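In this view, the complex is presented without one of its protein chains, the others remaining in place.
Here is chain A:
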């Protein structure tokens, strides 16, 4: 064996030595903190009665309502959020920074406050709600549509920020190349910009959907807690915890499973982070 072969066969060692304990220990604690509660959920789950509990009509109803409202809310967020992200990323106008800050407000706002704000604007006596009611006969609060509105309000910033980031990372000169080929701005957006940022939109949509699925505060404030109509899974979990803790665990497991399945299946395909 030549010396160089020995050199190449020896195990590669990190050039800066091993990770210091001062970082490894907190890292391990952090991981445990994130994973242990979920493990506890699995340990305490009433596995024997699980199938029968899952088949209970109110569980299925809450699950269906959650999935439907989160999906519609995500669709609305994409329809409104992608153009908003485009405007923020690709145009310049006075006050753009302010608008950008406003978009992120629902991220930091306590969801209950968001629910109250929605009630004040879209409630039956609200600024816009009053007009919606008298003109179209539409009432949003305490309806399934209200759930969608509350979820979209809370989840949209996730989509906008993700898509805006993707748009900023995409080379705008592709848009210029398309323009020199005779494409108007809408064609450029539809046939060049949009496909280039599709992974970013998908990632944003997944985040947005997950946030909508777990929405609690704004939903219970703005849409109430009516089984079959506005009682989504998180609301059902909270209600069950007071009366029937085992049922709460089962509902939580379902939410956990749905989230993990969706994230895992989308991650490989669209979210190409290492």
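Note that in this section a contact is a pair of C-beta atoms (placed from the backbone, for glycine too) under 8 Å apart; a residue touches a chain by one contact, two chains touch by 3 or more; residues count from 1.
We adopt the following convention: contacts and distances are computed from a predicted model.
Q: Missing chain's UniProt protein name, "DNA polymerase III, delta prime subunit", "Chemotaxis protein CheC", "3-isopropylmalate dehydratase large subunit" or "ABC-type quaternary amine transporter"?
A: When "DNA polymerase III, delta prime subunit", "Chemotaxis protein CheC", "3-isopropylmalate dehydratase large subunit" or "ABC-type quaternary amine transporter" are compared with UniProt, the left-out chain turns out to be "ABC-type quaternary amine transporter".
Q: Have a look at A:63, A:103, A:149 or A:192 and name the one touching the chain we're not showing.
A: A:192
Q: Given the contact definition stated above, which residue among A:87, A:109, A:145 or A:183 touches the chain not shown here?
A: Within the whole complex, the residue contacting the unshown chain is A:183.
Q: Touching the missing chain, which residues of chain A?
A: 171, 173-174, 176-184, 187, 191-192, 195-196, 198
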